[in-house]
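Complex shown without one protein chain; remaining protein chains in place.
What follows is chain A.
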Amino acid sequence: MPFLEDNMTEELKNSKKTTDALALNQPIQEENEYTTLNLGPTHPATHGIFQNVLQMDGDKIISGEQTVGYIHRAFEKIAERRPFYQITTLTDRMNYCSSPINNFGWHMTVEKLLNIEVPKRAQYIRVIMMELARISDHLICNSILGVDTGAYSGFLYVFQEREKIYEVYEEVCGARLTTNMGRVGGMERDLSPTALAKIKDIVYNSLPKAMAEFEKMMNRNRIFMDRTIDVGGITGERAMEYGFTGPNLRAAGVDYDVRVMEPYSSYEDFDFEIPVGHNGDTYDRYMVRNAEVWESLKIIKQALENLPEGPYYANEEHYYLPPKREVYRSMESLIYHFKIIMGEIEAPIGEVYHAVEGGNGEVGYYLISDGGRAPYRLHFRRPSFIYYQAYPEMCKGLTISDAVAIMSSLNVIAGELDA
């Protein structure tokens, strides 16, 4: 008998079956079996086309790897064959939630290369449009974060306002999403009375009300706070290592804002604050974006009150497309119109890096001109491409539903990421 018992014990010890281990009152020794889960490429929660291959231990994320490039459209290659004014349409399609910022950023880069001084009025109009774009970008990000954490109505409150901002775009440039706004050297037309009335209605009347309502619903909402506080936090130090910029970096406590550090387009004239968080988690990112909407409203109000009189474009006939009326009436304008449209204008030799504060952070344009009609090399610094690298690190140890909230709060835009 002792022989048999010993034999059985040995056999049971080697077994990994749960029932056997329980019978022997031993701890269960199982090898962890990880599940591979594809979040994306076409998943409604990723809000864009990118794939996240996540290793899951039960419902905890162990590690992840992203696959990007699904909507890569070779903008940098295309730009090497296009005259400067045609590149504006490429910049629209990067961060399509705040296209005017990208457009003006590109125009300012070319103006820097050409040494063009843009009149104050044009600069102020640009500031107004860029801040409206920032508001619409932040509204989308925050309200979609609400949708992803289960609060649909906030999204509907503020989307009405985004629609009004798009109406202003329509009034100013004729388009809503891919705006192609402005020209090298200024704006294509002055702000019309209708546009001014619409902007005033947004900033003095409807947007503050909607934002107050939205914030009342979300900011101290128990469910929302539980879903976002301490979810996907990142330290300021680590965020800088990962190249974070914009609201995501400021949420981690680093007060870097291109508008303040390297003022462009007369931002030095305006009085506004840079909101900063300190945990760098989803809730802080949300709060920083909300606070930035209020700051943008402040900037727009100041710009409207102090809107200077004067021309809305620089008198640079070689580069600024002449007004249509002039094209029909004067010989020179017709010639310049033809030359610019056919891309026969040569830019000087030079090398420029210009950065603007986009909706997601520092949008940079690195332009090398060899004196030709198109850039020799044009590189876009796309903030979401750079900070999306940190995503697996931020989701580690969290669940899928947290990962979805983190992605929304990072505001990763596929068009900008893939260029």
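FYI, a contact is a pair of C-beta atoms (placed from the backbone, for glycine too) under 8 Å apart; a residue touches a chain by one contact, two chains touch by 3 or more; residues count from 1.
Everything that follows uses one rule, which is that contacts and distances are computed from a predicted model.
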From "histidine kinase", "NADH-quinone oxidoreductase subunit C", "ABC transporter ATP-binding protein" or "Rod shape-determining protein MreD", the hidden chain's UniProt protein name: "NADH-quinone oxidoreductase subunit C"
Residue touching the undisplayed chain, where the options are A:Y124, A:F155, A:Y169 or A:Y256: A:Y256
Contact residue for the chain not shown (choose from A:A374, A:C395 or A:V412): A:A374
Listed residues A:P119, A:G364 or A:G415, member touching the removed chain: A:G364
Where the unshown chain meets chain A, residue by residue: 68-69, 72, 74, 76-78, 80-81, 83, 112-113, 238, 240-243, 254, 256, 261-262, 342-344, 350-353, 355, 362, 364, 366, 368, 373-374, 376-377, 379, 381, 385-390, 418-419
